[in-house]
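The structure appears below as structure tokens.
One chain of protein is taken out of this complex; the other chains stay put.
What follows is chain A.
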Amino acid sequence: MTTTAPGPGRSPTRERPAPPRRRPLTLRRRESRAGLALVAPTLLVTIAVIGIPIVWTVVLAFQRVRLATLRKTGLFGEFTMDNIDRVLHTPGFAETLWVTLLYSIGGTVGSILLGLVAALVVRRPFRGRTLVRASMLLPYVAPVVAVTFVWQVMLDPQLGIVNDWGQRLLGWDAPVPFLTQESTALTTVIVFEAWRYFPFAFLFLLARLQAVPGELEEAARVDGATPTQRFRHILLPQLLPVIALLGVLRFIMTFNKFDDVYLLTGGAAGTEVVSVRVYEFLTARTDIGAAAAQAVVLAVVLIVFVLIYLRFFGRRVG
């Protein structure tokens, strides 16, 4: 110990003849200054690469901008409600929203249910558990382009293994074009979503399960509770806050998803979700204003849903 600071206050700095100031205030102020200095670069970069683009999208949503006229348009051109109007009245708007909702809810519920089952079965140690656990995370970490491509080939009517086995072993009359016909495409995409994202729920639920004190379950067992009763009355209540949190996180992330649907179906066969539509506006129609308006509508709808959700489950999530 090198400090010889007199008095009860601990000095965080090297002893030097400091000007007589009131010490607690200085410390606090110094901490505040260090905090601001350290957070400033992070904050600035965040604002530059995320904050400004978000605000700009809102501005673009109320301007008439096309890719061809881009060089002539200023940042604050003429404001107009045309884009919003056009987006709301382009055929298929309501259907897109409905599909996005079905897709988000289906993907969220599916991935959480699968994740819960997976977490429950690998909770206790067994031989090879580490390997099983790691394998279960594969769908989540693998590149989306690779896994969607494999699914496409697996489900392909001509050379896919699913249709080959279905026809030979399950007696299907004809190959099923899972990703290109209206009746199956959306369901397939939702199943894919549950498959790809259940590891996310699995990780969080497993972490929570392992934090449940062993005595709790042991006491219930001694009192004669069967395994299903112990799950229902001991584990499930402990997991509910995490499940509620996962519900909102997965819903938001699925609602925003672009890659999975775009790569699997390209938005065809009744699977066009909002972000795929934004992409279409942006690239195929090169209508930047409409794309921005559509994106703003996406964000607003999302915020409304999250607020409704938090209103019902807010206490659990908090």
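Criterion: a residue touches a chain if its C-beta (ideal position, glycine included) is under 8 Å from a C-beta of that chain, and two chains touch if they have at least 3 such contacts; residues count from 1.
Operating definition for what follows: contacts and distances are computed from a predicted model.
Novice: Write down which listed name, "Sulfate adenylyltransferase subunit 2", "Carbohydrate ABC transporter permease", "Rieske 2Fe-2S domain-containing protein" or "Penicillin-binding protein 2", is the UniProt protein name of the chain that is not shown.
Specialist: In UniProt, the chain that is not shown appears as "Carbohydrate ABC transporter permease".
Novice: Which of these touches the unseen chain: A:159, A:174 or A:284?
Specialist: Considering all chains, including the one not shown, the answer is A:159.
Novice: Taking the full complex into account, find the residue in A:91, A:125 or A:143 that is in contact with the omitted chain.
Specialist: Hidden-chain contact among the options goes to A:143.
Novice: Looking at the whole complex, which of A:101, A:234, A:263 or A:310 touches the chain that is not displayed?
Specialist: Per the contact definition at the top, the residue touching the missing chain is A:263.
Novice: Considering the complete complex, identify which of A:252, A:268 or A:310 is in touch with the unshown chain.
Specialist: Within the whole complex, the residue contacting the unshown chain is A:252.
Novice: Given that one chain is not shown, which residue among A:97, A:113 or A:203 touches it?
Specialist: Here the residue in touch with the unshown chain is A:203.
Novice: So that we can see where the missing chain sits, which residues of chain A does it touch?
Specialist: 1-3, 10-14, 28, 30-36, 38-39, 41-43, 45-46, 49-54, 56-57, 60, 65, 67, 70-71, 117-118, 121-122, 130, 132-139, 141-147, 149-154, 158-161, 163-165, 168, 195, 203-204, 206-208, 211, 224, 226-228, 241-242, 245, 249, 252-253, 255-256, 258-259, 262-263, 275, 278-279, 282-283, 288, 291-292, 295-296, 298-299, 302
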